[in-house]
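Working notes, structure below.
Here the complex is missing one protein chain, while the rest keep their positions.
What follows is subunit A.
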């Protein structure tokens, strides 16, 4: 029966198309009732669009609007002031925001502490004026006319310490107030800096971090002293100043102290084992295999003779002599330059 009924209904609709609300589509169109939006991704009929553009566009839009309206009419309806309103669902179509999502305001140091400890301040709205018993009138707790009221209240102050009679208690009170004000301001600024993630210098006694290492200092001093054109030869030393250790490589003109020759067999053995241990212990590995090895030349008999002469010469600058039949341009010869 149902099948028959549905066929009959379809037949009736076909007869008067201008009255029906049923629309047939190839694929269902997407709708978002929250935005009152219909998205019809079906392919367009280009032929109809070219021949009768306005008619085609109107009929196409009409069908889509009909579908949207059908869905809206199915929504739950309310009556407000004799007008029927439909309750729209939430918007599903995603649109970008104009501004980013606001971040929660960071708590101040005190607020954070109070929250941790569960401290609650009672006052919700602090009144601006307070009853004063002494003056028998309302005086403001802050701001306009507050200072005048305080002046009236404390026109006379007792001096009770003998030693400091000469000091001015009013000035003291003012200074103390100024101090409190600036402390509060500092805390306020610190809270702002914390909220904005700005690094600020610490306050209080300096710690170890503030000073460089003593070794570092002496190294810096040595390097600074030797950083002249003459490698610090003419620079005066401070009393008791010594060269820093372990920077002979970096500083030109500074000589590395050669290691002493081991005195006995035991010491030598100990040194070698230490060396081996050090190498085995360290994590550094030799990655390069093409490191240069100093080449040893077979010593000549003649050279050995020369060496002996050189060694003799090294003692001091002697009177220049001729090359003795051998010209060597590289050899340095002391003395005055002759022309």
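Everything below uses one rule, namely that a residue touches a chain if its C-beta (ideal position, glycine included) is under 8 Å from a C-beta of that chain, and two chains touch if they have at least 3 such contacts; residues count from 1.
The definition used in the following text is that contacts and distances are computed from a predicted model.
K.L.:
I notice the complex is incomplete. Of the names "Multifunctional methyltransferase subunit TRM112-like protein", "Signal recognition particle subunit SRP14", "Ribosome production factor 2 homolog" or "Mitochondrial import inner membrane translocase subunit", which is the UniProt protein name for the chain that's not shown?
P.N.:
Its record in UniProt gives the absent chain the protein name "Ribosome production factor 2 homolog".
K.L.:
Would you indicate which residue among A:6, A:35, A:168 or A:250 is in contact with the undisplayed chain?
P.N.:
A:35
K.L.:
Sort through A:87, A:122 or A:240 and give me the one touching the missing partner chain.
P.N.:
Among A:87, A:122 or A:240, only A:87 touches the chain that is not shown.
K.L.:
I'm checking contacts with the chain that's been left out. Which of A:51, A:182 or A:250 qualifies?
P.N.:
A:182
K.L.:
If the hidden chain were put back, which residues of subunit A would touch it?
P.N.:
Residues in contact with the chain left out: 12-13, 16, 18-21, 34-44, 46, 49, 53-54, 57-58, 60-62, 64-66, 68-70, 72-73, 77-78, 80, 83-88, 91, 93-102, 178-179, 181-182, 185, 189, 192.
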